[in-house]
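Here the complex is missing a single protein chain, while all its other protein chains stay put.
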Amino acid sequence: MELGSLASIFVIALSPMVPLLLGAVGEIITERSGVVNIGIEGILLLSALTAAVVSFFTGNVLLALLVGVATGVVLGAFHGIISVYLRGDQIVAGVGLNLLAYGLAVTSLFKIWSVFGASPPVPTMPKWVVAGHGISPMVPISVAIAVVAWFVLFRTNLGLKLRACGEDPRAAEAMGVNVMRTRLLATMLGSALMGLGGAYLSVDWVGQFSREITAGRGFIALANVAFSGWNPLIAVIGAFVFGFFDALAIYLIIGAQPTLSYVFKTIPYLGTLAVVVVFRGRGKAPAALAKPYIKE
Amino acid sequence: MSGQGKWMSWRAVEYVTVAFEVLGSIALGLVVAAGMLAGLGYDPIRGISLLLTGGLRNPDYLLSRATFIMMTGLAFAIPMLAGFFNIGGEGQMYLGGLMALLTAVYLRNGLLAILVGGLAGALLGLIISALRIYRGVNEVVTAIMLNLVLYYLIVYLITVELYDPVAPHESIKVPAEARLGVIYLAGNRLHLIFFVALALVILAYFLLYYTKLGYEIRVSGLSPRSARYAGIDLNRVAMTSMFIGGFFAGVGGALNVVGFMYYIDSLLTCMHGMGFTGIGVALMGRNNPVGVILASIFFSMLILGGSRMQMLMRVPKEVADALSGVIIIALSLPYAYRILMSYIRTRRLMKVGAGQPG
Partner (left out) sequence: MPDAPLAVEMKGITKIYPDGVVALRGVDLTVRKGEIHGLLGENGAGKTTLMRILYGEIRPTQGTVRIFGRPVKFRGPWDAMREGIFMVYQHFSLISSFTVLENLVLAASSMAKAKAEEVEEQAKEVMEELGLKVPLDARVETLAVGVQQKVEILKALMRNARILILDEPTSVLTPTEAEELMKLLKRLKEVGITIIFITHKLREAKAITDTITVLRKGRVVGVVKTATVEEADLARMMVGREVVLRLAKKERVRPGDVVLRVEGLWVRDDRGLPAVKGVTLELREGEIIGIVGVAGNGQKELVEAIAGIRPVERGRVLYLGDDITGLPPSTVYKRGIAYIPDSRAVGLVLDLDVIYNSVLTRLASFLGRGGRVLWGRARAFSSKVVREFGVVISSLRTPVKYLSGGNQQRLMVGREVAAHPKVIIAFEPTHGLDVAATEYIRSLLLRLRDEGKAILLVSTDLDEILQLSDRVAVMYEGEVIAVGRPEEFTLEELGLLMGGVRCQGRASG
């Protein structure tokens, strides 16, 4: 592989980086408050759908992004209430959420466009052209979001309170923090970012909605959360690394025979596995993660 | 839902509670599905009735479908009883199916194929748990990654190496001598695999309630502190339960290949999604083998009903997936606290046991 193609891959990697980054940062915020939301995949999918629908019917891409975010918020509220107030099993609820979102998305896809696979192309965001590839403004925006998230989490009182909920909810409550409300809001904010990532998928990068548009990226984002040690800045690096595998697969698929593409498709997942196995346990998870807080 | 007064014995209270949870979650799921159908402009009543009854038209098909999710249901239930999440049922099933196909084709023995398929799944289960215990890798991530990798690899293998020249979208077929066929019971046609699955479920029942391992699994899941007091090694129990869970999922795939379809289609649609449905089955069956049998028939009914609904009303059968999702969420609630607390405690005690910082 010559240097030129390698550079190409790096540039291509910026596109899959966005949903991986937004999903991871969103989940970092959620998990830092003590809630686990493995429904990232489902949220990405459903937001991608709603954004595509809005873009298709109104042509307004910005509105589409906003609707995607709103979708995320709604789903986040749903998961938050179940996890925090109803004290449901968070992992099981997340599995259910993914399934529900998948069912909703595919059914709606058919209803709206009468297809089972992929929608027609929808209007997308304008791009800058860098090194012969289109780069969306969402790339720097998502990095900026990660930086802001890091700043708020680690340099403000608000972030302090949020992290306290995830470390020691009893102590946080004793110091006057409303743990349950904070956790719910953190979940909703996290899902808002995931919604943005989902909207980006359909309305910015791929240009259409299909039932495979998420391709497991929600779970790769989950891996990124642990890889980053629950730090949004390192999540940027992680998103780029995981995005690189994605891009590598894309690059190889383009050049190769169609059947080999299946093998290449496994690269992102094998890469993710390799990374999480080798780079074990960076940083500690929030101590009170996934434990429902019960006021005594 | 605690006892309503001393006149109600504890047993009655528990049964009533379970019935309430199960029926309540089903009802909730149906309401949401109806809402979805109505919201998208379809006839909700017709849709729901088709979902519920569509599967009853062909009992053979119903029970055969139930077979596979019975197996994936056990695949989730048994590790869950020990306090471990097995979301890798899909991948374990795919690999089991593949290995069964290869064994059937090259060694020409159906029973051996089932065994090999089971062992392949078991190996995957072991890997997932070992990575969690010894490398601290989140088992959800590992399982899903393996699911996806195996999906594409097997699709590739079928498309490129193992395809049937006569029907390129299907794999080579299982030879006749390796097939598990059908039997006729009181004039009804039934696939043998259903009975094989029943036998395995009974085996699982026996394992859980009549053996030392089953005892240890149940104690570890219910009270990790008591397990420690009794000298039960939580790590060993977790890995063994994942081995067994993976075995069942692998068998599920093997039974599909060797006893029903007799081939694997190149997009794995014959097996896709059953791992996750198995989670719903296990939850509804309350991780109890008998419950799993009943729940698997129910979910099978839903899946087939969904197909029928798709056929007659032109509504995507994925509505059934959404329904399953709601049922799973609803079932995550009441039981949740107890499972979760023991899960967390198990993880903490397991960490201490493996020498990692607690």
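First chain written, first letter: the chains are A and B, and each begins at residue 1.
Simple rule for what comes next: a residue touches a chain if its C-beta (ideal position, glycine included) is under 8 Å from a C-beta of that chain, and two chains touch if they have at least 3 such contacts.
Everything numeric in this text was worked out from a predicted model, so none of it was measured.
Set against the missing chain, the residues A:62, A:130, A:144 or A:174 yield one that touches it, A:174.
When the whole complex is considered, the residue among B:102, B:200 or B:219 that touches the unshown chain is B:219.
Taking the whole complex into account, subunit A touches the unshown chain at residues 157, 160-161, 163-164, 167-168, 170-172, 174-177, 284, 287. Interface residues of subunit B facing the missing partner chain: 9-10, 210-215, 218-219, 222-223, 225-226, 228-231, 338, 358.
Heads up, the rule we're going with is that only the chains that are shown with their structure count from here on.
Each chain gets one centre point, the mean of its Cα atoms, and the points for subunit A and subunit B are 27 Å apart. Of all the residues in subunit B, the ones that touch subunit A in their complex are 32, 36, 40-42, 85, 87, 131, 135-138, 140-142, 144-146, 148-149, 152-153, 155-156, 159-160, 276, 279-280, 283, 315-316, 318-333, 335-337, 339-340, 344.
Within the complex formed with subunit B, the residues of subunit A that make contact are 38, 82, 86-93, 95-104, 106-111, 116, 215-216, 219-220, 222-223, 226, 259-260, 262-263, 265-266, 269-270, 272-273, 276-277, 280-281, 290-292.
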